[in-house]
Every structure is written in structure tokens, then in C-alpha cells.
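What you see is the complex with one protein chain gone and the rest in place.
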Amino acid sequence: MSPQSVASNRTRGLITGVALAVLAVVLVPSLPGIGAGLGLRTLTVAVIYSLAAASAGVLYGRLGLVSIMQVGLVAVGGWTTLRLHYATGLPFEVVLLLAALVTAVVGTVVSLPALRLSGLSLAITTLMIAGALEVIVRYTGFPNGGPGFVGRDATGSGSTMPRPSLGQDDQTYFRYVAVVVIVVLVLLWWLLASRPGRAWAAIRQGDAGAMASGINTTAYRVLALAVTSAVTGVAGALLAANSGVLDPVSFKAQQSVLLFATVLIAGAFSLAGAVIGGLFFYWVPQLLNTWGVDGNLVFVILGLGTVQAITTAPHGIAGQLENLSSALRSRTGRRVEES
Amino acid sequence: MAGLTLSNVTVRYGGVRSLDDVSMAFERGVCGLIGPNGAGKTTTFNVLSGFTVAATGSAELDGMDLLRVAPHRRARLGLRRSFQQEQVIRALSAYDNVRLVAEHTRSALTSVGRALDYVGLARAERLGSELTLLERRLVEIARCIVGQPRLVLLDEPAAGLDPTESERLLKLITGIPDEVGALVLLVDHDMDLVRAACGTVAVLDFGKLIAFGSTHEVLASAQVRRAYLGVEDDEESAC
Partner (left out) sequence: MNLLPFVVAGLVIGSVYALSGVGVLVLYRTTGVLNFAHGAIGGLAAMLAWQFIENGLPASAAIALCVTIGAAVSLVFGVVAGPYLGRIDELRKAVATLGFSLALLGLMLYLWNDKARRLLLPTSLTGFSVGNGEAHARVNLTQLICLTLAIVVVTGAALALRYTAIGTAMRALASDRELAAVLGTSVRLVENAAWAVSGAIAGISGVLVADQTRLEPAFLTFLVIPELAAVVVGRFRSLGMTMVAGLVIGLVQSLVSSQPSITAFSTAVPFVIATVVILAGTRRRTVTIGVVRA
């Protein structure tokens, strides 16, 4: 097999993934039960959070960086989206891109100093940011068309941001979200499969080897933070447009920890793992709630799951699925050879 | 001047001088850097790579002042190195491992295939994690010769390999100067390998340069035998 065929192998994986995702997008809204109402709205949010999960997953899985502030950055993206909407009235798609840009800057600037020290410092610093953002957001609230920089009308007469014209009702907005998420994930996949992805893999392996290969490790770490923060910002924008308003209650520090935990359990090394992580993070707790299981027990399960995953199963559920599929493939392969 | 010239290089760790006013020049071919553990061999490599900062002194590679350049930029100037603990990237294919260096040194991608052919690594699409130790050592050599290297630093390139495998590696190493025109600096404890590969050797002991010259003469000198080979003899008799 030549290197070209490796690439085509990878591309095949991507095409399968995208095809499955598109199939899901087409089918899900027509499913009974989840296809409409609360079920669909929950699923929409879960799909949005898979972007935040993918960011945490890329940072941890590809660079070995632990960032525990992703939900905080979703809040930054959401806040910026609402603020820009009320300030400029630009189309949602433009606001979304600007929000991604702002989140990229915020996410990079706050983590840069810690990056100079060590991975452990970055983990601590990002947790600090998650904690700080929780309270700041609770204090300022999210813009609802009010006056001033904060843009919040506290009297309760505030307005909501309309959904994008391409996704007005729940079903079309679900599809809108799914398309944006697929596009972003494909872009992320492309980055991982090209020059930056290779440089990140080298950095994860070790600074010395990476520097000896000519890689500017600082620049590529900054790039990774910027890219993943931007992706998380997109999640914030989509979330803001989903309901038109945002509630500070959704952006507690523990949510950031929970998101990181789900990513770890689901598997940080592949984008599929990230998508599973997003579903875990938002959908499973809601599902358990409807079954009458106390949502707080999810914390217990996922918390203990994290301990288990980090100590014994570094590749998570996605890794185990991959092992399973490659085991099946090698079995069928052998059978073909034998016959 | 062509080649590598170190002038008065001193490195301090706390109160210890792991390199003490070392000056030496290597012109071409495969040159050895030997000495007992802690003599300053790897420190020399780390100074050249930029992982350790020298307190004083300079290093010129083909007339360029190497130590003033940021570590990652030195690869672009033609510096390559391998590590005692090989650093092949497990998550990337062997091909991508080599390609990475080409990418970050502004070299043509065609040199990747050439480098892999030179070391004779088959099925380069396999991941680093799927390679045997010998194959990973081969990938490291390929990473060292891709692009237009001027200076290749090899730190115990054959560590952990059996004699036949070492033999194969030796041939590859001695061929590097002719293949890509680079100067090779080799650190190894295996005296047979050094004797077979290097025309010139420098001997370090406690951070000081104690001998320099043609391999044959240096290894025969009494001082070197005392400082270096003597230690080995003691170790052997202690076993």
C-alpha cells in the first residue's frame, strides 16, 4: 500500500462518517417520539454540544492538553452572538463567524500564560476560567436587547433573537444545526489530516522530538487553542439562536467538568468519540430524567467513569468500538484470504 | 568555513559544569563523540539542538551562528537529530513521520520517498505504533536525512538492536555523507560501531575535551584508555 492509499483509506472513513451523519439528519426528524417536540429540541442541543466536545477532544486527544473551560467558552460564543445581533442586526451566519472569531481570541489569550508553564497549569487555569465565567455570566446575564455594553434589560421586557431564516421551526433548525456541525467537523477532520494535525501529533508525542523536526511548538499549540475555541464559539452561536435567549444556569463550572468527563469516557482520540461525548453530555442526562432517574446521579456515574477511563481505557468508548470494528474487519479479511 | 565548529562552549547545571570550555571542529564524514556517562555528549547535542542553553561559547555550522537561532528554526538550517529514546510519532504513519520534517524544513516532498528508500523501510503507511524497534530506528535515520541536512546528530542510534541489526544501521550511517552530503556526529557507547563508522573522534570526560583526532590514534592513546576504556574494563571485571 502506498501513502496515497493510506490517505484514501482515511478519506473513506470520513465519507462513511459524513454519510451516516447525513442519513441521521434526514431520518431523525421523521422518527416518532424523538422526531418532534421536546425530544427533537433536546437532540438539537446535544448535537450543538458535540462541537464543544470535539474541541475538548482534539485538545486532549491530539495535543494532550486538558482544557476544562469549554462550556464557559460556549457561553462566550453565545454572549457575543447575542450582543452582535442586537448591536448590528447582521445575518446570523455572519454573526456566527464573528462570534467564533471572538471566542478564539478569548480562549487563546486566557490560556496562553499557563501554556508557558506546563500541561497541569493549563488544566488548573482553564478550571479557574470556567469558575470565573460562571459567576460573571450570572452577574451580567445574556444580552436581550437592553442598553449599554452588557445589553441586558433586567426588567423582563427584553426580546429574543430570531432563528436564522433557513431554520425557523424545530425540524428545519435541527437540520440547519446538523449541517453546520457536519461542516465544522469536516473542516476539523481536514485540519487533523493535514500539516497542523501532523504537527500536533508530534507535539503530543514530545516537545523535544517536535522541535527537532522543525516544529514551532508554541505556534502550533496556539493554533490548536484558537481553532478549538472558535469551534466552541460556533456551538455558542448555534445555542443562542436555538432559543433566542440564554440562561446563565446552563453555564456552570461543573458543566465544563462534566463535558470534559464525557469526552474522556466517550473517547477523545476520534471525532466520532466527540460526537458520542456531546450526546452523553446533554442527551443522556435528559433521557435519564424522563425515566425518573435523578440527573445528579449522572455526575456520579460519569465521574467514576472518568476515573476508570483515565486509568485503564485511554481511548474511550470510541476506541473500543474501533477495536471491535477492526477485529471484525481482520476476521472477515482472513476469511477472504483463506477462501 | 564548512563543517561544525564549537568554540569555548560552557554549560552549567547548578554548580556543575557539564561542558567546560569545549572547542572542537568537525569537517566532513562521520565523526564520533565519545566518553563515559555524564561526560557531556548528550549535553553537546542538546546545546546544538537548543534544548540546553550554553552559558558561553558559540557554534558555527557552515559559517552560520547556530546558537542564536530558535531551536525549531535550526532544522530549517539543516540540523537533524535522533534521540537515545527514539521519538517516532506513534499516531502517524512512517511516511508522515518523515514527511513532517520535510514540511517544517521547507523541503520537497520527493525527498521523503528518497529517504525512506535509502533506509529501506517497506510499507511506510504503517503507524509508528505498529513498527518494530529496528523499523523505528530506520524511521529516525530517514527523518535525519530528509530535505537538505547539513549536520546530523545521532545519539546512540543502535541502542537496543541486535548485532545484525546494528550492522545494517552502521552501513546506513556511514553512507549518509555521500547520500546527502551532511556531516554526521555520532554518540555511542559501542566502540566497535564507533571504530567502524568514524574517521575522527572527540573524547569528552567530565565536560572537558580530553582527546581529538583520527579514531585510530585517539583510541590508542593512554589518556583515553584510562578515562574511558579503563572505566569499561572496571565495569566488566566488577560483573
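Note that the chains are named A and B in the order they appear, and that numbering of residues resets to 1 at the start of each chain.
The criterion applied here is as follows: a residue touches a chain if its C-beta (ideal position, glycine included) is under 8 Å from a C-beta of that chain, and two chains touch if they have at least 3 such contacts.
All of these numbers come straight from a predicted model, not from anything done at the bench.
Chemist: May I ask which residue of B:88, B:101, B:204 or B:219 touches the chain that does not appear here?
Modeler: B:88
Chemist: Among A:101, A:132, A:223 or A:287, which residue is in contact with the omitted chain in the full complex?
Modeler: Missing-chain contact among the listed residues: A:132.
Chemist: Among the options A:16, A:88, A:254 or A:290, which residue touches the chain absent from this view?
Modeler: A:254
Chemist: In terms of residues, what is the contact footprint of the unshown chain on chain A?
Modeler: 64, 66, 68, 110, 113-121, 123-125, 127-129, 131-132, 134-136, 138-140, 205-209, 211, 252-254, 257-258, 260-261, 264, 294, 296-307, 309-312
As a working rule, only the chains that are shown with their structure count from here on.
Chemist: Determine the centre-to-centre distance between chain A and chain B, using the mean Cα coordinates as centres, and give it in whole Å.
Modeler: That gives a centre separation of 43 Å.
Chemist: Going by the contact rule at the top, pick out the chain B residues touching chain A in the complex.
Modeler: Contact set of chain B toward chain A: 49-51, 70-76, 80-81, 83, 87, 89-93, 95-96, 99-101, 103-105, 123-125, 143.
Chemist: Could you list, by residue number, the parts of chain A that touch chain B in their complex?
Modeler: So the residues of chain A touching chain B come out as 1-3, 5-6, 195, 198-199, 201-202, 204-206, 208-217.
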